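Some chains omitted; the rest stay in position.
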């Protein structure tokens, strides 16, 4: 598969706790994971995302997105291309703080607001749809030692399939793994992954990410979706 | 209820067959229907829609939208306000060719493409969810003598509730009545209503429109949806 990974990777990611958690950036960790599993990877960061071309998106099976503070720095033209390509078949996986990313909000039609808390608290991810391809090979729950809390109410459309519910030590719950169909494409929102906690290095989380790109890969990739005039009726009118 | 009706009402609506079908415009017919049933109505057309204010939208329980050839003449700022108000509780009903309207596409996240045919053919609207509030008091099907055909595949997300399926004489079917929840608001797409056929004057269709605004009215109307920092955990961490 051809996977394109976007990681914001702004100035704050290049030092301190975030650099410690992800010495090569979140995109570096994801690149390594996906490459190890035989996929072809392109990576983008804030500095390059607005230069992404339609050709690259057309050549992408699944786009994986991690953004946070710079959502508004992604240009609307890029977002339009992404939303369009998803509807034509490209998979889209939005990670953690990408709940507020422009592409996800545009695909879901809702503000995707939630409540949050940064106290490095324990999250326990429960599988509520054990036969779903994204849950393949997982135990009934996964312990994430430290993560940011994201709590309900989460302003999203009812997921077409709900895969995970997150339990947080501090007393909150969250719909942490949500699947949507949009046109010919599949969309997965996955909540874990605060930038100061190396969540994407946890083996079971890696498995989820690999399952997710497998699930999200296109079955059909269209060139366009139009509104044809079906001039000749199939039956006499 | 306070209902705001938008009808494109461009130059083509002011003469010939369309004027014959709707002597006072589609908005005129809807205004009369809703007023008769005790609602307060504001109407907008292409000439005025870009002047609609946030205050008007905040004071609107349900926005009913009929557009066709001038979707792109509605400004993005207006669309942003509408999408936002729906998520805060305002109902939104998109009629017929409004499947391609900017607000509907933004709320659903899909291109809403379909196939179509203008041959004044007979449509039969079947109720597939007889206990749904929008189907209240209806017979098991409604005959629409002449309407434009809209046919599957219809590029929409799976409706939260599917109320009607349309049968067309020329051999097509369509998911003609689709309900969605978006944030605190409700969205209903209703397919019948080609501008040259006075479909909205059919008694059973009037009943559907009245049921739909009743169903779509806000239960809660928020001022804003934000992402609060839940600093104090509910449990010891």
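Quick notes on this one:
When the chains are written out, they are named A and B in that same order, and each has its own residue count from 1.
Operating definition for what follows: contacts are C-beta pairs under 8 Å (C-beta built on N, C-alpha and C of every residue); 3 or more make two chains touch, one makes a residue touch a chain.
What you are looking at is a predicted structure, and each value in this text was computed from that prediction instead of being measured.
Every protein chain here shares one sequence; 2 sit in place, and the complete assembly counts 4 copies in total.
We take it that only the chains that are shown with their structure count from here on.
Averaged C-alpha coordinates put the centre of subunit A at 31 Å from the centre of subunit B. By the touch rule above, subunit A contacts subunit B in their complex via residues 83-84, 87, 100, 106-111, 113-117, 119, 121-122, 149, 151, 155, 157-158, 160, 169-172, 180-183, 225-231, 233-235, 237.
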